[in-house]
Every structure is written in C-alpha cells, then in structure tokens.
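Shown here: the complex without one of its protein chains, the others still in place.
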Amino acid sequence: MGQIQLKQVTKSFGDVQVIPPLDLTIEDGEFTVFVGPSGCGKSTLLRLIAGLEDITTGHIEIDGTDATDLVPAKRGLAMVFQSYALYPHMSVRKNIAFPLRMAKMDKAEIDRRVNAAAEVLNLADYIDRRPGQLSGGQRQRVAIGRAIVREPSAFLFDEPLSNLDAALRVGMRMEISELHKKLATTMVYVTHDQVEAMTMADKIVVLHAGVIEQVGSPLELYRTPRNTFVAGFIGSPKMNLINGEEAAKHNAATIGIRPEHIDVVESGGTWTGTVGVAEHLGSDTFFHIHNTGLAETITVRAIGDVSLTHGDTIHLNPRNDELHRFGADGLRIA
Amino acid sequence: MARSVTPRRKLINTTVAWAIGLLIFFPILWTILTSFKSEAEAIAAPPIFLGFDWTLENYRIVMERSDYGRFLWNSIIIAGLSTVLGCIIAVPAAWSMAFVPSKRTKDILLWMLSTKMLPAVGVLYPIYLIFIELGLLDSRAGLVVVLMLINLPIIVWMLYTYFKEIPGEILEAARMDGATLRQELIYVLTPMAVPGIASTLLLNFILAWNEAFWTLNLTAVNAAPLTAFIASYSSPEGLFFAKLSAASTMAIAPILILGWFSQKQLVRGLTFGAVK
Partner (left out) sequence: MATKASRSAARIMMAPAVILLLGWMLVPLIMTLWFSFRVYLPLRGGDQGWAGFDNYTRFVSSSSFWPAVQTTLIIVLGVLAITVIFGILIALLLDQPIWGQGVVRILVIAPFFVMPTVSALVWKNMFMDPVNGLFAHLWRFFGAEPVSWLSDASMGSIIMIVSWQWLPFATLILLTAVQSLDSEQLEAAEMDGAPWLKRFWFIVLPHLSRAITIVILIQTIFLLAIFAEIFVTTGGAFGTRTLSYLIFQRVLESQNVGLGSAGGVYAIILANIIAIFLMRIVGKNLD
C-alpha cells in the first residue's frame, strides 16, 4: 500500500510558477528518486506530496484516494528531513515514540514498536541520550527510526545524506537501500547527487526548472537520455557534448559521448588534443583534454594506468555505436 | 573577540573595569549601607562609609509607617500576572510571525512596537474615564490589563526573535508526526524555546515591576504597588535619609535578588532578544 499519483499538479509562489503542470505516478513499493540541480523544484515537489505546502492546482492521490486537501498528519506518510529535525529536548526513545504518542497509541504498543525500530537501526546503545550527544550518522538513524515506527504507506526523504561526510554517506546509502528491501515500502527520495540516484533508485525522476525531463530506471537514463540535459546530468564524469561541425557529420545538432566510450590510441585516432589534467587513480585514468576543436574540454576515461601527462598529445577514438545524437531542440534523435 | 593579553595588561584592565563597575553600582550600595545607619549617621559630615552602628531601626519604622507587605504583594501580583498573561497572548502571535511569515509580518511587528511610542499622558484621561466607568480604578485587575498591554509588543518581539532561531523543519516534523497545532506548540515549540521564554518573562516582570506612570496614576490605596509605596517618600516629610534608604532597599531588593539568581536568562533577556 503506497501508490502516489500526481495529476496535473502545479505550484506557484505568488506570481512565480515553480512547477508547471506535472503528472507522475509512483508505484507501491518503488524506490523513486527525484534528482536535479539545486532550485529545480525537487524539494518543493516532495513537500507538496507531504502536505507541507499546498498545491496550487491539480490533485494528489495516495492509494487511489484524493489527498489534496488532507493535512500532513492524515496522509500516512513519514518524512526524514535534511537537518534530521530531531526534537532536541527529547531523548532518542521519546523522539521515536513521539508520532505514536500523537496517535494516542497505548504504552505497551509504543514500547514494542520503539524497541523493534531501535533493533533494526542499531539504536539500542544510545536510546536514552539526547540528539545533541549523537553523531551525524546516529542522528540520521534516529530520524529514520522516527519514520518507520509509524509504519507509513510511504517514506519521504529530503536530501537526508547531504549533511554527512563522504565515507558515512556511502554507508548510510547502503543502509537505506537495505531498509527498503526489508520493508518493501514506497520510498521517495530527493537528492542533487546523481550517484545517490543511480545507486539507490528503482526509478529516477530527473527534474529541471520544475519540469520532469525524464522518468526511468537508472540504466534507461544512462543508455537513452531523452535530451541533452539528462545526458549531461546523469553519469560521472559527465558526458561530453559536442556541437557544430562534428555533430553535423552525424546529422545532429549535438552529439554526446560518455568518457568511458572514448578509447585512447597510440596514433591515428579520429580526434587529437593535448592533455590538460591527467588524474591517475590506478584503476582508471581520467584525462581532461584541450585543443580538440570539438569542445573546450573533452573528458576521457581510460582503464588502467595510462602514462600520459600534462602537455602530451593524445589520440582518441570514439565508439560510434555509443554515440548519442540530439536535435536542435535538445531532444534525442532515435 | 577576546584575545590573550599580557598579565600586566590584564591587571590594568581588571582595575579599570572594577573601578567603573563599583562606580556604577555605588548609588545602590550607598543606599543599602545608609539604610542601616541612624538618621544622624546618615547625614554626618564627612560621610561614614562602614564604621557606623548597624541598626535595623529604620526598617522597623518603615514597616510601622506603611503596610509594606500589601505593597509588595500588589507588585508581585500585578507584575507577575501581567507578564504571564502577556506571554499567553504573545506565544501564538510570535509563532505566527516566526513560522508563517507573510509580507505584512514585519509591518505588523513594527506597528506593535510603535504602539509603545504613543505617549501615555496623551491617553491618560481617557483611560482614567474608562477605568471609572468599569470600576477598575485602584484595582489590581485594571493594572494587570494595562501593564500587560503596554508590555505586549516587547513580549511579542522578544518571543519572535527567539522563535526564529528554531528551525522550521522541526515543527514540520512534528506536523508530519501527527501533532495538531496545539500539540506542536505545547510539546515541541515551547520546550525548545524555554530559555527564551524565561528571559522574556523575567525582563517583562522587571519592566512591569518598575513601571511608574500607570501604577502611580491609576491607584490610590488598594492596588498600589511598591512604586507608589516609595513615591510617598518624595514628600518633605520623608526626607530622612536612613528611612528613605530602608524603604528604597525594600522596594528594589526583591528584583535585585531575582536578578542575582537568574543572571544568565536576564542578560539574555536584557538584550531584548535583538542581539546574538
């Protein structure tokens, strides 16, 4: 139980329309990620689903019933905030029990659920501490604990990992993914980090200026980006986008080629350029190449350690079957 | 911006700071000392600083002359109730301004403050008439209402600045967790704002305690608080330094003691929440 449907939803702040009419269905049990650059409206969209903001026009349905005018508490959703939003004056136990207390659940049931959540999230060691005494990762777990005790029909996550350091982020990412597998509950997750989107999502919704650019599985987005925006946004390092003459050769306004789809050859490649920066990671080498006559910088990923450095001439061979072609309107040409 | 300095520098700073502190405090200290002198010692030339016969005689006479207990009780009731009442009205208003701000929020806030700038004398007579009409003259209830109203803008403003420090996400979390607006205020906002609310209560209690225009003009006997008690010593008949000092000490002691015990909140409150 946890299907969320947005029908012709719009949102305006004053005269500014931040979300033009938008349709989206999030299936029950699905892990959906809203991804996009900051200011693209992804957090606003999440808050509309949560009921923390009113939609201007349109409808939101949760499990087939209209929830457009329901207050947040009545929507059966739980939310994990970017700042965790723990109640600083309550112990971890009280924080987690708070939604159950508000629901006037009986004491024994509250204890049972809090203990269960504490066990799932390994919170038992600091269950009686205050949030102020916890580390970022621990606070994150408490926030999740507070969400799961309610047994909501869907979880909403608003950039939950952005306040954690890099190492912790990877760990928490996996914990959340695992939690999703275990609970099999709908999760809607907002992030600006496309790596989080690619690694966690069943379905990614790429947003740009309030508009859905593409919806699909991570690999669909990777393989067949619908337009240049998605092409440039999904994938790391970014796809090389080339305009002009070279694109015209392929009957397109723009062509895109991912760094991992360009081979470095000894000589006689299709393209040549000079190495600006070479990043030697051991397993891979990333080249940022100038003077190709194609674009300011072309990024190439070579497997293994390739011993070219700054100023060297480099020969490149793009794999033509991995080429993406886009029209003048930015849309993919099939 | 404090930095480490040489011990010599610190000694000089300390000396100057203490000298200034004592100078500013001196009138209070002198009043307290004089209250324990006999009238002759109080006006002795040259003045006696500590070497006098300590006596409680003045306090006894002041107590005999007027019913200190009743004035004190009136002060406590009037200052206390007006502050608490003000807070009860101000908390929801400050919540609205801090967490659901609109274009007009700042204007409303500034308008509220500007009502404090209306000169009290300008409206003294109308209030006087209204009080007579409602039978509120010389009643504690009337003063509670008036002092609540004159301090309300300050209370709203202070609470507003304290509330604004609380992240809105926490209140949203409470809303997601199923708290009603009332529960959100009682279980989440108020406990988180306790230090700010305490400072607000404290400062406004002091302001109400020391308010001397309305308390002097709207009371006679029954509801007169300590401001009126001490004003009765402004007549020439009261020109006995030791007794005046004893009465003054009795009027300010409760607040000085309260201030001593709640220094931290008070210092915070004294900045009216305006400076961090």
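For clarity, chains are labelled A and B in written order, and residue numbers in each chain start from 1.
The rule is simple: contacts are C-beta pairs under 8 Å (C-beta built on N, C-alpha and C of every residue); 3 or more make two chains touch, one makes a residue touch a chain.
Only a predicted model underlies this, so the values are computations on that prediction, with no experimental measurement involved.
Annotation: of B:Leu50, B:Val121 or B:Val221, B:Val121 touches the absent chain (contact as defined above).
Between the chain not shown and the residues B:Ile89, B:Ala141 or B:Ala198, the one that touches is B:Ile89. By the touch definition given at the top, chain A reaches the unshown chain through residues 47, 51-54, 71.
Residues of chain B that touch the chain left out of view are 1-5, 9-10, 13-14, 16-18, 20-22, 24-25, 27-28, 30-31, 34, 43, 45-47, 89-90, 92-93, 95-97, 99-100, 102, 106, 108, 110, 112-127, 129-130, 149, 152-153, 156, 164, 168, 171-172, 181, 206, 209-210, 212-213, 216-217, 226-227, 230-231, 233-234, 239, 241, 244-245, 248, 251-252, 255-256, 259-260, 263, 266-267, 270-272, 274-276.
We adopt the following convention: only the chains that are shown with their structure count from here on.
Listing the residues of chain A that touch chain B in their complex gives 50, 52, 71-73, 77-79, 81-83, 85-89, 98-99, 102-103, 146, 150.
Residues of chain B touching chain A in their complex: 167, 169-170, 172-180, 183, 187-188, 191-192, 194.
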